[in-house]
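For this view, one protein chain was removed and the others were kept in their places.
Order as written gives the chain letters A, B and C; numbering starts at 1 within each chain.
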Amino acid sequence: MLLTILYLLASVSFILGLKLLSNPATARRGNLIAAGGMALAIVGTIFLYRQEDGAPLGNYGWIFGGLIIGSVVGTLAAKKVQMTAMPEMVSLFNGMGGACAALISITEFNQLAHHLHQPHEIAIGDIFPGSSAYQQWMGESLIILAGLIIGSVSFSGSMIAWGKLNGKIRDFSFKGQHLFNIVLLLVIIGLASWIIGVHENANSTVFYMIFILSLLYGVFFVLPIGGADMPVVISLLNSFTGVAAACGGFLYHNKAMLTGGILVGAAGTLLTILMCKAMNRSLLNVLIGSFGGAAAAGGVQKAQGSFKEISVSDTAILLSYAQRVMIVPGYGLAVAQAQHVCHELERLLTDKGVDVKYAIHPVAGRMPGHMNVLLAEADVDYDKLLEMEAANELFSHTDVVLVLGANDVVNPAAKTDAASPIYGMPILEVELAKNCIVNKRSMKPGYAGIENDLFFRPKTSMLFGDAKKVLESLCAEIKTL
Amino acid sequence: MLLTILYLLASVSFILGLKLLSNPATARRGNLIAAGGMALAIVGTIFLYRQEDGAPLGNYGWIFGGLIIGSVVGTLAAKKVQMTAMPEMVSLFNGMGGACAALISITEFNQLAHHLHQPHEIAIGDIFPGSSAYQQWMGESLIILAGLIIGSVSFSGSMIAWGKLNGKIRDFSFKGQHLFNIVLLLVIIGLASWIIGVHENANSTVFYMIFILSLLYGVFFVLPIGGADMPVVISLLNSFTGVAAACGGFLYHNKAMLTGGILVGAAGTLLTILMCKAMNRSLLNVLIGSFGGAAAAGGVQKAQGSFKEISVSDTAILLSYAQRVMIVPGYGLAVAQAQHVCHELERLLTDKGVDVKYAIHPVAGRMPGHMNVLLAEADVDYDKLLEMEAANELFSHTDVVLVLGANDVVNPAAKTDAASPIYGMPILEVELAKNCIVNKRSMKPGYAGIENDLFFRPKTSMLFGDAKKVLESLCAEIKTL
Amino acid sequence: MQELLEKIALYQDYVYIVILMIFLGIEVIGRVPSVLHTPLMSGANAIHGVVIIGAIIVMGKADPNNIPALVIGFLAVILGTLNVVGGFVVTDRMLEMFRHKKK
Partner (left out) sequence: MQELLEKIALYQDYVYIVILMIFLGIEVIGRVPSVLHTPLMSGANAIHGVVIIGAIIVMGKADPNNIPALVIGFLAVILGTLNVVGGFVVTDRMLEMFRHKKK
């Protein structure tokens, strides 16, 4: 009964936490508050939860064992993970949650099937006031199956996403895959409803079949989606796990699980959509992965017009004698892990009296805030980072823009070419500056797989090579000046 | 059971409605959605509600009679009320709601007392699973009394507020009134808890005493508050009524009443605070009415320095040959009902090729949006109304600012004098303009009861007289030019 | 205290709904521009007219021979209706004033 209050507090802390999390100034506190609520709920459950027969929980050894192992491993993993590998981590943890939900469903299903053969026990755990045994079966098995399916999909899906993000797994799709997925889904639903309907003999083979198929579905659901879209996918799977957790809430009438789960389910879904908006794409478009496909095709497009190259030493001079330099970091900088060198370059130039700033595009990189995280890791002073709007105003007063491994986010097509897939996405208008130097390894397109006119503009000159190497030699040059 | 769904829909419609209401583009739709939900709930209740014994409701004649009378009167009143008298209307309707809640409590209390004398009936209407007769008594009487007290306070309070707004009642307070109020409140609570505790003999005299005292409290609660603060007070009483309605929700386990009531209770409270913020005051400060007091004192302050007057004809010339004129409407314009003449003046000037705009301060007048409503009533083109920020940018390019019955909202003290009660409130910076003509009837201060430096500035010249008369003669003059 | 805890536990569904509604009420109008304060107030005012449901129930339950009960119920219904109908109509009229806002 005190437990109810604890759960209530937990629910409130989740809502508050999420609210604070969505505001930069309070985000961290929000996270702590939610964590606190969670702790309350967990401790409360361990010591105050009473079974139907009023007995407290048993197997404390196992429980604490699990908690300790989980905490230690979780903390270590979370502490030592590279900033830029964090989406992977999130994906991994999300998968764990999904798996947990699935396992719960498995146990509860066996319980339920077991009860069925001692009819007198049916009443036990009957969660719905005034519902007959049949209705109970329908209700519980429905919830259990929902938890199983959603949890498993979220688990296997997250694993694939994780594999893709750290490059272990590459995009893969076969003709008619979408059709295949739909069929698979229908089969799963069919089997599930069969179990729910025919409760005389709870057939656990069918149950496990559903389990396997759900895992498969998760795999095939994520496999074809472009690797770069994983942040979106993870956010989606995240909300799935939320719903799975909510199922647990129904099963145990546990309001903390219920509210927490639904909250994440709803917020996660919205967040997914917001993410897509930020890259101006539709969720559907991401899921069907047509975009990822285009990336391949993009490479084929032939370059129009000609571009001019620039040498490292010329670049060094240009930069050193500029009054204001703007650095536009992109995905390439992260790939090359060149954030530290970049920071050094910035310092060298600043010592020479050059005013150096970074122009951060909201969707530069592969996860929202990727560039902030990357540069923060190299201790770049936060005040040097300009949001897109601020940057766009400053470009016209800038002598040199140095584009480091960014491409789509500086692609004028977004403004000019209505046919382009990124049309409408706000971009960094680097052309306004006097000079624009673009560093990348080749003329290959970026994430969106489209040509970039910018490279062929008169003001633009290309500085080919891996970002890290180039920057290193650039720093060396500048030192000698 | 279908009824439950209807109530669910109603609750959702309330939330949605309120959400849409808080955005100018969707506000009207929001209002309609909420109204639709309400209709569902009402119709549903009439035809689908079943009493404990499964019987439908009776007395249809009375019910429909009441509904029809209420609808007709309500619609007429709402349709023919003057735009500027709308806060009064709201206050009136709010009072009705409060009274309704109180009446419900009265009936239910008699019911309850009645049941008590047929112990076997106690179970009837027992709303709390597993609670004994005693607990039932405690629970129900608690809810009933809460509904009675809050409802009555909200009723009598709203009536006073209504009286004040249409000038029937004037501010009134005696020494130690706040103390008196607190004592009164304590007495009420004391009596209430007595009834709740001693359930052997439900003493209905005490009950009615509480009723009377609550009405009194409402009166004394609102009486001392400055008449100009009524919008805030009404918003507060509004949220009271919300809570009272929620009590009904508990009593009948009616989720529509519960959710609707709480929603308004919470939103109303926040809105009240937002209103105070907009005038930059604290709610407490409004309630203790110290401000209203200051208004009296303010008159005493002696004018510093000298001011210069300007004649109507000079004003006419100045305006006619200006390029841009900005009109700053204030409470005085509303008092003088001069919006139509004002619109005529604007048209005359526009015909003369003068660019005329209105600068609208968010809290000009006596209710938020007062000026928008006022001018819209005179069909002023919406595009001519500038929000404060826009206006402040334009003033520096303005030849003549014509301040019509505004005072506090153009008082520089808000920026300069930290001691001033309105310090920190954003104002319209009319001093930026080349000339500033202020029309009011005297040097008397406005709502905040403080001197206004602006009147003594070199650029400023006073044009005394009732706004309506002055504007009429002004229009006449301009025509002759 | 103990008492209170028990109550909360007993009516936890209500407690939850109330708390969530409070959050919603605050979240939902959090960003209302001050020019909309009055219509919003008026709209909220109309919504709490939902108390009319209670009035209808009271009226419908009243014993046809118990005149005072009938009268009180009748009054309640009228007042409640005034709140609801008047409230929504007034709000709509106010918002008409802001129609141009859509531009």
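Everything that follows uses one rule, which is that a residue touches a chain if its C-beta (ideal position, glycine included) is under 8 Å from a C-beta of that chain, and two chains touch if they have at least 3 such contacts.
Just so it is clear, the model here is predicted, and its values are computed rather than measured.
Q: List the displayed chains that the omitted chain touches in the full complex.
A: When the full complex is considered, the omitted chain touches A, B, C.
Q: Taking the full complex into account, find the residue in A:Phe250, A:Tyr331 or A:Tyr358 that is in contact with the omitted chain.
A: For the chain that is not drawn, the touching residue is A:Phe250.
Q: For the full complex, which residue in A:Ile5, A:Ile234 or A:Leu474 touches the chain that was left out?
A: A:Ile234
Q: Any idea which of A:Leu9, A:Val219, A:Ala278 or A:Val335 touches the chain not displayed?
A: A:Ala278
Q: Mind pulling the subunit C residues that touch the left-out chain?
A: Residue positions of subunit C that touch the missing chain: 13, 16-17, 20-21, 23-24, 27-28, 31.
Q: I need the residue numbers on subunit A that touch the omitted chain, in ascending order.
A: Contact residues on subunit A toward the absent chain are 10, 14-15, 17-19, 21-25, 27-28, 30-32, 34-35, 38, 41-42, 45-46, 49, 51, 56-60, 62-63, 65-67, 69-71, 73-75, 77-79, 81, 83, 86-87, 89-90, 92-94, 96-97, 99-101, 103-104, 106-108, 110, 128-131, 231, 234-235, 238-239, 241-242, 244-246, 248, 250-252, 254-268, 270-271, 274-275, 278, 360, 362-363, 367-370, 372-373, 376-377, 382-383.
Q: Against the chain that's been left off, what residues of subunit B make contact? List them.
A: 1-2, 4-5, 8, 11-12, 15, 19, 255, 259
By our rule, only the chains that are shown with their structure count from here on.
Q: So that we know how the chains sit together, what is the shape of their touch graph: line, ring, star, complete or other?
A: line
Q: Out of A-C and B-C, which chain pair has the most contact pairs?
A: Most contacts of the two pairs: B-C.
Q: Round to the nearest whole Å and give the separation of the Cα centres of subunit A and subunit B.
A: 46
Q: Among all residues of subunit C, which ones touch two or more of the remaining chains?
A: 23, in rising order.
Q: Could you list the positions in subunit A whose residues touch two or more of the other chains?
A: none
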